[in-house]
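The structure's right below; bear with me while I get my questions together.
A single protein chain has been removed from this complex, and every other one stays in its place.
Chains: A, B and C, in written order; residue numbering restarts at 1 for each.
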Amino acid sequence: MINKKVANISEALKGVSDNMTFMFGGFGLSGIPENAIAQLVKLNIKGLTCISNNAGVDDFGLGLLLQQKQVKKMISSYVGENDEFERQMLSGELDVELIPQGTLAERCRAAQSGFPAIYTPAGYGTEVAEGKETREFDGKMYVLEHAFKADFAFIKAWKGDAAGNLIFKGTARNFNPNMCGAAKVTVVEVEELVPVGTLDPNQIHIPGIFVQRIFQGETYEKRIEQLTIRQRA
Amino acid sequence: MINKKVANISEALKGVSDNMTFMFGGFGLSGIPENAIAQLVKLNIKGLTCISNNAGVDDFGLGLLLQQKQVKKMISSYVGENDEFERQMLSGELDVELIPQGTLAERCRAAQSGFPAIYTPAGYGTEVAEGKETREFDGKMYVLEHAFKADFAFIKAWKGDAAGNLIFKGTARNFNPNMCGAAKVTVVEVEELVPVGTLDPNQIHIPGIFVQRIFQGETYEKRIEQLTIRQRA
Amino acid sequence: MTENMLDKNGIARRIAQEVKDGYYVNLGIGIPTLVANFVRDDIEVEFQSENGVLGMGPFPFEGEEDADVINAGKQTITTLPGASFFDSATSFGMIRGQHVDLTILGAMEVSQDGDIANWKIPGKMVKGMGGAMDLVASAENIIVAMMHTNRAGESKLLKECTLPLTGVGCVKKIVTNLAVIEVTAKGFKLLERAPGVSIETIKSATEGELIIEGEILEMNI
Partner (left out) sequence: MTENMLDKNGIARRIAQEVKDGYYVNLGIGIPTLVANFVRDDIEVEFQSENGVLGMGPFPFEGEEDADVINAGKQTITTLPGASFFDSATSFGMIRGQHVDLTILGAMEVSQDGDIANWKIPGKMVKGMGGAMDLVASAENIIVAMMHTNRAGESKLLKECTLPLTGVGCVKKIVTNLAVIEVTAKGFKLLERAPGVSIETIKSATEGELIIEGEILEMNI
C-alpha cells in the first residue's frame, strides 16, 4: 500500500505558491475543502486562478480568498451569491470566466483521464463558444473544449484511508471525484481517516492512485446556504 | 420510483431482432450477461453486430452465439481464446474489428454521456488509426474515435433494485457500467434483485436512469477461465 | 387587471400536466421547483438535480436537514427510496446523453425560433449559466416557465432575443401567466389561454410572431 497520509495541513499544502492554478471541489458550500481554504487564507498567496463551480459566499468558502484579494481569476459556472465577488468583477479587479457546469465537470474529467479536449453541445451559438472551434456530428453542433491544466486540486471527501481511497457523502460528492488526479497534485481532506482495509474495495468512489496527499480535516462547519424545511403536518 | 422490473427473460429481450447491434458487458467470462446470451441463443436471431471486449470461449459466453453463426460482426479488443471464432474470422464468415480496450470503454461512455466522439492517443501510428482523423494537442498525437450506436446493451450486475439502480462486484464490473445507457435499450440481469430502498444511495454504481429493464437471472455458472492458485505453505 | 392571470403556482400547476408517467425531470430554480408540488399522485416521476442526485423528495422537516444533501438551488432536500447520488460528470452525462426526459427552466427572454436567454444581463447581472447551457443544448423536451412580460411590462416572447443567449433553437414549449405556447417553425403558436385571459391580452404581450389557429381553449387547471 502506497502511503498518502501527511502529518498536517502545512505538509498537505507544501509547494503552493503565488500565481498557481487551483481546483476546488464543492457545489455551493457543500463538499468544499474547508481546511485547505483556511490554510490558503493563512498563507495569503496571491494571483491565484481558481477553478470551482461557485465562488463561495462573502464570508465563507472561496469568498475568504476573495476578501483577501488572493484571486486573480475565477473559472466557474455560477457565482451569484457573493457581493464582494460581484464588486471585484465589475470593477475589473477580478478576471472571471463563466463556463457551463457540465463543461466544467468534463474538462476536469478530461484532465484526470488523459483526454486533451472534448466536444460538448453546451454553449453552442452563445458567447461561450466565441473564438472556439465548433463542429457538426450527425447534424448537431458541438464546441471543442480543452482539458484543464492545474497545479493543485483541493478535494473534500467524507471518508478516506492512507492509501488515498475515497468515499463521498450525498451531494457533497459533486465535482470532487472529477477533480481527483486532474491537477499535478491532488490534496484531499476527509472528515474521517479510516484504517486501510476497512473500506470495501467495491465501494470506493475514487481509488488512491488519483490522490497524492490525504489528511483528516480539523473541523468542518458545513454551513448550509439555503436552509429549506417543510412544516410537520 | 420508476419501475424497470420485467416479469421474465422474454419480456426483458422484447424487441431484439436480426441485424441489430448489441453491447455485452464482461471481461473474459467474468461479468457476462449469461441469461441474456442464453436467451439470444434460443431466439436464434442472426446477422448481429456484437460490441464486447472478448468473444467468449468455444462453448460459453459469446462463443455460444458464434457456434450458431448468429454473429455477423464482432467489435472487440481481444478474442484470443476461441477456436471457432478464429476459424470463422480466417474463413471470412465473420467480420472482426479489433480496437484498443480503452477506446472500446470510452466509445461506450461517449454514447452513454452524449459525446459524439473522443480523442485518444491509443492506436496512433498503427493500422487502428488508418482512415481515421488524427490531431495534435500539446505536441502529442490523438485519434478521433466515435461514440458507438447500439440497439441493446446487455448488462450483468451483482445487485440491483426495481428502480434500476445497480451495484457490481469485483472485476466483474469492467465494461458493464460504461455500457449502461449507451444503447437505445439497456437490459440488466442481476444475481440478486433487492427491495427498493435497501441500497445505500451513496453506494450505487449506476443510477436507474441508465437502465430500461431489469430482472434477476435464473442461474449463473460464472465459469473461471484461468483458475490460478498458489500452494499453501 | 380584471383578467385571471396565473400566479407562479398556477404556472407550475399547468406545467405539471406536461409531466408524464415514467419521466425523469430536471427542475430549474424558481417557478420550475414548484412544479414538483403539482405532479399527479398516480404517476411515477423522478426528479434529477444536476449537482448529483436522482430521486429527490420533499424538503426536510426542521432538524432533519443535512448540509451534504442539497439541490441545485442549494436548498436542503430529502431523497426517496430508490434515490442515488453521483458526481457532476455523471450528472451531466445523464443530461447530455438525453436520459433526462424533461427539463423545465425559467427564462428572461425566448425568441420565436426557440432561442433562450436566462443567464446574463450585460453590465447588470452576471450570476452565470450554471447547468442551464448544458440542459438546453442537450434536452429533447424543454419547457420554459416564466412571466409573459418583465417588470417593465415588456414582452419576454420576442422575435429575437436581445440578451446573451443560453442556447439556440431549443425551447419547445412556454408556459406563462397568460398562455401555453408552442414554438413552431413559423413562430409562437398559441395553444391555451389562462382562465379568463383574452387572446387580445396575449397578443399585446407577445412581441414575436403569434400564431392563432382555430379555437383557443382555456387551460384546464
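Keep this in mind: contacts are C-beta pairs under 8 Å (C-beta built on N, C-alpha and C of every residue); 3 or more make two chains touch, one makes a residue touch a chain.
It should be emphasised that the depicted structure is a prediction, and the values quoted were computed from it without experimental measurement.
Asks: Please identify which of the visible chains the hidden chain touches across the whole complex.
Replies: Displayed chains contacted by the hidden chain, ordered by label: A, B.
Asks: Just name the one of B:103, B:165 or B:186 that touches the chain not displayed here.
Replies: Per the contact definition at the top, the residue touching the missing chain is B:103.
Asks: Based on the whole complex, identify which of B:152, B:175 or B:215 touches the chain you can't see.
Replies: Hidden-chain contact among the options goes to B:175.
Asks: With the missing chain put back, one of B:3, B:77 or B:216 would touch it. Which one?
Replies: Here the residue in touch with the unshown chain is B:77.
Asks: Please pick, from B:33, B:63 or B:123, the residue that touches the omitted chain in the full complex.
Replies: B:123
Asks: Using the touch rule from the top, list residues of chain A that touch the missing partner.
Replies: Residues touching the hidden chain, for chain A, are 1-3, 109, 111-115, 161-163, 165, 181, 196-197, 201-202, 204, 207-210.
Asks: Take the complete complex as the reference. Which residues in chain B touch the chain that isn't displayed?
Replies: Chain B touches the chain not shown through residues 27-31, 53, 76-81, 86, 89-90, 96, 98-106, 108-109, 120-128, 158, 168-178, 205, 222-232.
By our rule, only the chains that are shown with their structure count from here on.
Asks: Which word fits the touch map of the chains here: line, ring, star, complete or other?
Replies: Shape = complete; every chain linked to every other.
Asks: Which of the two pairs, B-C or A-C, is linked by more C-beta contacts?
Replies: Output for the comparison: A-C.
Asks: Centre to centre, by mean C-alpha position, how many angstrom separate chain A and chain B?
Replies: Roughly 33 Å, centre to centre.
Asks: Mind pulling the residue numbers of chain C that touch at least two other chains?
Replies: In chain C, 53, 85-86, 89, 92, 95-96, 138 touch at least two other chains.
Asks: Hunt down the residues of chain A that sit against at least two other chains at once, touch-wise.
Replies: Touching at least two other chains: 120-121, 168-170, 173.
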